[in-house]
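Note that this complex is displayed minus one protein chain, with the remaining chains in position.
Chain nomenclature is as follows: A, B and C, assigned in order of appearance, with residue numbering initiated at 1 for each chain independently.
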Amino acid sequence: MRSIGFSEAIDAALAQAMAEDERIVLLGEDVHSIHPELFVRFGERRVRATPISEAAFVGAAVGAALAGLRPVVEVMLVDFIAVAADALVNHAAKIEAMSGGTWRVPLVVRATCGGGYGDGGQHEQSLWGWLAHIPGLAVVVPSTPAEAAGLMLGALAYERPVVFLEHKMLSEKWLDLLGGSGRGTVHFDVPAAGARSPARKRWQPMPLGQAVVRREGKDLTIATLGWSVHLALQAAEALTAQGVKAGVVDLRCASPLDRETLCAQVRRTGRLLVVDEDYQGCGLSGELAAVALEAGLSVRFARVCTEQTIPYTPQLERKTLPNVERIVAAAESLLA
Amino acid sequence: MRSIGFSEAIDAALAQAMAEDERIVLLGEDVHSIHPELFVRFGERRVRATPISEAAFVGAAVGAALAGLRPVVEVMLVDFIAVAADALVNHAAKIEAMSGGTWRVPLVVRATCGGGYGDGGQHEQSLWGWLAHIPGLAVVVPSTPAEAAGLMLGALAYERPVVFLEHKMLSEKWLDLLGGSGRGTVHFDVPAAGARSPARKRWQPMPLGQAVVRREGKDLTIATLGWSVHLALQAAEALTAQGVKAGVVDLRCASPLDRETLCAQVRRTGRLLVVDEDYQGCGLSGELAAVALEAGLSVRFARVCTEQTIPYTPQLERKTLPNVERIVAAAESLLA
Amino acid sequence: MGPDLWFLYRQMLRSRRFEEAVKRLWEEGKISGEMHLGTGEEAIAAGVVSHLRDGDAMALDHRGTPPLVVRGVDLVALLREMLGDPRGLCAGMGGHMHLFSREHLAASTGIVGAGGPLAVGFALAAQLLRPGNVAVAFFGDGAMNQGMLLEALNLAAVWKLPVVFVCKHNAWAITTRSEAVTGGDLTQRVQGFGVPVTAVDGTEVESVWQAAASAIDGARRGQGPHFLLATCLRLDGHFLGRGFLGAISYPFSRVRESAAPTMRASLRRKGAGPAQRGLAWAALLGMVSKAVTPRRHPRDPVRKARSKLASDPGRLRALEEEVEREIRDVLAIALADGGGGR
Partner (left out) sequence: MGPDLWFLYRQMLRSRRFEEAVKRLWEEGKISGEMHLGTGEEAIAAGVVSHLRDGDAMALDHRGTPPLVVRGVDLVALLREMLGDPRGLCAGMGGHMHLFSREHLAASTGIVGAGGPLAVGFALAAQLLRPGNVAVAFFGDGAMNQGMLLEALNLAAVWKLPVVFVCKHNAWAITTRSEAVTGGDLTQRVQGFGVPVTAVDGTEVESVWQAAASAIDGARRGQGPHFLLATCLRLDGHFLGRGFLGAISYPFSRVRESAAPTMRASLRRKGAGPAQRGLAWAALLGMVSKAVTPRRHPRDPVRKARSKLASDPGRLRALEEEVEREIRDVLAIALADGGGGR
């Protein structure tokens, strides 16, 4: 069976949706060459390259969504969303509420996220917790190509603003573009499960806000999403050597959160380890602690997050972002 | 003894600092009329009204700080910081780290925050947790005029970017301007301790990152900051009727967090109730849950936060923001 | 076909009377928060909005009431919104800075300049889904320094979108004179993005109507964006209340009382030299004196339009009585059961 890469799968799902719904348009910088398959098929009316004007074209996507289109607006790197934050925070997220529920913003903001390939502080952020903080924004962070495709369709069907984040370490396209993996002299260990999925003729939408248990475990629960899912699985595997059974919950979305699936696991293990590539403070990792406590669980808690600006230099970059060793060490501390 | 209002106190501290340090300049929209006392004393070279260009003038303040000035840049309402998010998130917060620690950004961003006077969704946000999420940004949210003055001096001495938030319900100036309290037909219950402090000849800087126990209590600990400190104190008082002794910790800063003071209290009470006017998800409230758990505390947890876009209509606005009844109810649930 | 002044005057008057009622209710404390009126902008609202039809869209700023009134939004729903009534236009969730009417494709924003991108998005939807429809953005001169609005001009030009940008130039942003913070020339600035500009006296409703007719018509026919630079007034100050410096919209006498601390501050040791302090004082005083708009302004657009209709006093009286009645009825209904969201 043919397999499909991460970005390819998302674009395949997008193509499927665009073929069926004329209202879907794709806006963003260089979309014609980032998504040539979409460009040559749907033409430049629906696949529009923009100037470097994130504030205006994300804001315009909000307006277009209000007026009947279903825009997918691409901000190359989630880091650049800071330039367009107002459009998301004060407009996309709020208009349904401020209009008394009369007017929705069916908008998908697509961006790449994450680090590990050497771009440094302004280009490797995750920011999903930052965005999920704002009521009215859904934030999707898939971890496999097949689910990325399904979640893209789910995002398009969601009828409300969704930020869809594509982790660069999982994307065959972006890892080549930005990591320069094409030069042959650099290599990245990308787990097969994250890099490729079986191709499908037709993708089915997946609902947002449903976590999945990637691995059952009775000793502790690792909750995570995106690229880190694969690190967590590796760490869980490594922990078996010590006789530890660690489960892994892939949240899939930073918002809406699937509290039930998470709490069901944590209830059994009594230990929650959050692996969050986004920044640690006031983010998703803390939210999961609160969720567990609000569920009345008595829990031991640890987290592996990004605690500072991401360094450029590979050795510090590796230490700063979550990695298998850090996860294993945190798990051990929880079990001690 | 003469007393002094919240905004007046901050400006007094700022005037004191400006008189002693020529490098301090104040930039922002309408600063000449928002701070006429500073304008007529320090002149328009150092008190500069800007165009409505938040992205550029906050960005310029970052550059000015790098090049030797000590800018205080005012963004009227924290909501508008979304327009200038890039300057804070990708520049102010990161340059020290990205420069390998060689170059600091001694910048104070001053903004008003908070709701309760009827301005609605795009004008009453708190966003301190949102900002504190970014490593490299300190976020100060004072609750009394005297401490606001001290913390402003502390922020100026901090040598790194600080967002200084002035809650509109505490500010005699902004409540009049935006709440229209001057019309005489509207009234706001502003606790005296939050509204006025004894005036001083000279203000002393207060270090950032030091919480204070506003009220001791052995049954539960309410952690909060800003305007909500006063709501929490009222709630704690109300709870005495039921024989409940609730303590109140005023964090004063959303970042850096004073984990010690918080944990020392929670260790004794075993119950943590966070009152956070900022949005609930992925914010400060969750962070405090994580902090307690990381300290190894076994704790019951509840929170009273803003869970959705803030409604305009007063009756829903009141319910959506933290209020005394919600705090009391949450406390009761924790004690049940 | 030229402008129908009777029709336009009627729309302007509806807006004025409605906002006068809003002002009273605000002063009575029945409306909360800030209140920015569009008094002095009625000729722009009437002259532009009367060209709009089904499927056209509007992006509005913090003075969104006049365009919504002219567009035919239900005034009871509008007033209830401001009163915070759950039956309001937005169920009381928006308030006067955040007014939305999906039916009219009208969206407001309290973020200065954000209407530019919104209108561009509206126009993109029109271009793709509803050829022949247009979008209009209303914003102030202060917004002309907001990056996202400038970017929006460029986007509209390169995509040849059916959007008309309407700059309501009252020379102020709160207490800041536009000229003090705006470099170069606005017409040249806008043209530099490839958007043609028509300057017009925005207190003359017929001129606005004419200029808007050709801008909107061009946009409908695929000729791309246009920019109307329309001067106007701010008859009720930046917003209601004592305002900044306690002076902008209140009697001048108040200045003295609120100026005492400022006076003291200007005499304190350390700080700028006396010349600079004097300049600052002069700037403040100049600002205050300029900002106080006389109650009866010779350029008041409503009065100007009215004076042109004076030749038929009977019809004028009838029209005005009808408008008064309409607004009275709106008030009666909106306030009937106490109204408001308290």
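Here is the rule we use: a residue touches a chain if its C-beta (ideal position, glycine included) is under 8 Å from a C-beta of that chain, and two chains touch if they have at least 3 such contacts.
If you're wondering where the values come from, they're calculated on a predicted model, not measured in any experiment.
Colleague: In the intact complex, which of the depicted chains does the undisplayed chain touch?
Modeller: Every shown chain touched by the left-out chain: A, B, C.
Colleague: Would you indicate which residue among C:G192, C:G218 or C:G278 is in contact with the undisplayed chain?
Modeller: Here the residue in touch with the unshown chain is C:G192.
Colleague: Per the definition of touch given earlier, which of C:P66, C:G147 or C:G202 contacts the omitted chain?
Modeller: Once the missing chain is taken into account, the touching residue is C:G147.
Colleague: Given the contact definition stated above, which residue among A:A55, A:C263 or A:L284 touches the chain not shown here?
Modeller: Missing-chain contact among the listed residues: A:A55.
Colleague: Provide the residue numbers of subunit C that touch the chain removed from this figure.
Modeller: Residues touching the hidden chain, for subunit C, are 145-151, 153-154, 156-158, 180-195.
Colleague: Take the complete complex as the reference. Which residues in subunit B touch the chain that isn't displayed?
Modeller: Where subunit B meets the chain not shown: residues 23, 25, 45-46, 48, 50-51, 53, 55-69, 71, 86-87, 90-91, 94-95, 97-103.
Colleague: In terms of residues, what is the contact footprint of the unshown chain on subunit A?
Modeller: Here the touching residues of subunit A are 8, 15, 18-20, 29-30, 32-34, 36-47, 49-56, 79-80, 82-83, 117-123, 176-180, 182-183, 185-186, 309, 311-316.
The rule is short, and it goes like this: only the chains that are shown with their structure count from here on.
Colleague: Taking each chain's centre as the mean of its CA atoms, which one is most distant from subunit A?
Modeller: C
Colleague: Would you mind pulling out the distance in Å between where the CA atoms of subunit A average out and where those of subunit B do?
Modeller: Computed from C-alpha means, the inter-chain centre distance equals 31 Å.
Colleague: Between subunit A and subunit C, what's the gap in Å when you average each chain's C-alpha atoms?
Modeller: Spacing between the chain centres: roughly 41 Å.
Colleague: Pull out every residue in subunit C that's touching 2 or more other chains.
Modeller: Subunit C, residues with two or more chain partners: 88, 90-94, 98, 109, 111, 147-148.
Colleague: Please list all residues of subunit A that touch 2 or more other chains.
Modeller: Within subunit A, residues 55, 86, 90, 94, 97-98 contact more than one other chain.
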